[in-house]
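Notes to accompany the following structure.
Left out: one protein chain. Kept in place: all the others.
So, subunit A:
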Amino acid sequence: MRYLFRPPASDGAGLLSLPWEQPLEEWDPAVLLEVPQRGISRHVVRFTAQSGRVYALKEIAEPLARHEYALLGQFEEEGLPAVSVLGICVDRPHGQDAILVTRYLEYSMSYRYLFSRPTGEHSADQLLDTLVVLLVRLHLAGVFWGDCSLSNTLFRLDAGTLAAYLVDAETVERHQRLTPGQRRYDVDLARERVGAELLDLQFGELLPPDIDPVDVADSLPPRYEALWEEVTREEVFARDEQRYRVAERLDRLNDLGFDVGEVELVTTADGAKLRVDTRVAEPGQNRRELFRLTGLEVQERQARRLLNDIRAFRAWLEQKTGGPVAETVASYRWLAEVYRPVVDAIPAELAGRLAPAEVFHEVLEHRWFLSEKAGRDVGTSKAARSYFETVLPRTPKEMTTPSAFVSGRD
């Protein structure tokens, strides 16, 4: 047998002792982890934990495993929203298929879970828009998915909104750029898969009665076309509106969650023609900035929220001390005096239901809500206590990320 692991290899070293020579279906449940939120898969998929981290194992034909391994690696380097791949095990005895190992996307949710919730905090509209953003992002990068579906997507909360990640790259083809036919085909396929997945939930009596699978599925292609048009269209405008129109377009793209790599303005007799080169990677400016200042790794919107809190904290410090406070100092003190105390105070029985940064974001929301009601600022610690007592317990237990129940187990 042979194992190919992407660095850091130490991550996967603990996995080597698993019974790779046996069919995945026959593995001893003791080495596996039951993960409640699962999509539909054509293959045998199992989960396992090592040193507090959770991994997904998928048994597939070797050429497909190698293909997926290479692609997921590329996606990660390019910052495309996809699960992170650890490695593959090939040349297993008796001509068995290969096993692909990916890192479990912590704090992620499947569509089955999201759509089945009685009172949707996240509407079908929102979910579909999130999926469409993912598809557009992949298409911009020349990625033909070939199997875009809700099952092959995982959703993660990012400061109250959802972000989508590609989970299955088995059928993906990478091109310089996609032809309109490839994009349309991918969208048609997505429409059909989404429709079938929702019909399936309906047959299983897991779908709220107000959601019509056919209508939801039919709304996917127009949503996609609208977003694609928005991020790729060329605009022509009069020269005197140039500044204002460029800024407007960039703002709009940022609002949609896209970064702009390059702006090209061509002046013609009719005015200026604007072409924007929309970046395919997830926007990461805030994320990188927060990491630089605090070492925290969070998602983009969460980072924006946290940075805003750091700025507010710094202003408060400066006011209190009557002099300037360096950004790094303010960030360090914020981490120690504001962020950590909140995260450390998460009651053990509620740990792992939401990512720490998402908890902090919700505490800030809760603080705003309490302060509005009280007519004064109630402060973060009080808001946190109230939040842990009244709000966080409402997040269902099944949302607990698997690594939370394995940490400390091995």
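Here is the rule we go by: a contact is a pair of C-beta atoms (placed from the backbone, for glycine too) under 8 Å apart; a residue touches a chain by one contact, two chains touch by 3 or more; residues count from 1.
We take it that contacts and distances are computed from a predicted model.
J.: Tell me the UniProt protein name of the chain this structure doesn't show, selecting from "sn-glycerol-3-phosphate ABC transporter ATP-binding protein UgpC", "Glycine cleavage system H protein", "ATP synthase subunit b" or "Phenylalanine--tRNA ligase beta subunit".
T.: The chain we cannot see is, by its UniProt record, "sn-glycerol-3-phosphate ABC transporter ATP-binding protein UgpC".
J.: Which of these touches the unseen chain: A:Ala13, A:Ala61 or A:Val329?
T.: A:Ala61
J.: From the listed residues A:Arg193, A:Arg249, A:Arg301 or A:Arg353, report the one that touches the chain absent from this view.
T.: That would be A:Arg193, which touches the missing chain.
J.: Check each of A:Gly146, A:Gly160 or A:Gly271 against the chain that is not shown and name the one that touches it.
T.: Result: among the candidates, A:Gly146 touches the missing chain.
J.: What does the interface between subunit A and the hidden chain look like in terms of residue numbers?
T.: Subunit A touches the missing chain through residues 40, 42, 60-61, 63-64, 95, 144, 146-147, 149, 151, 170-171, 176, 179-182, 184-185, 188, 191-193, 195-197, 199-201, 203-204, 206, 213-214, 217-218.
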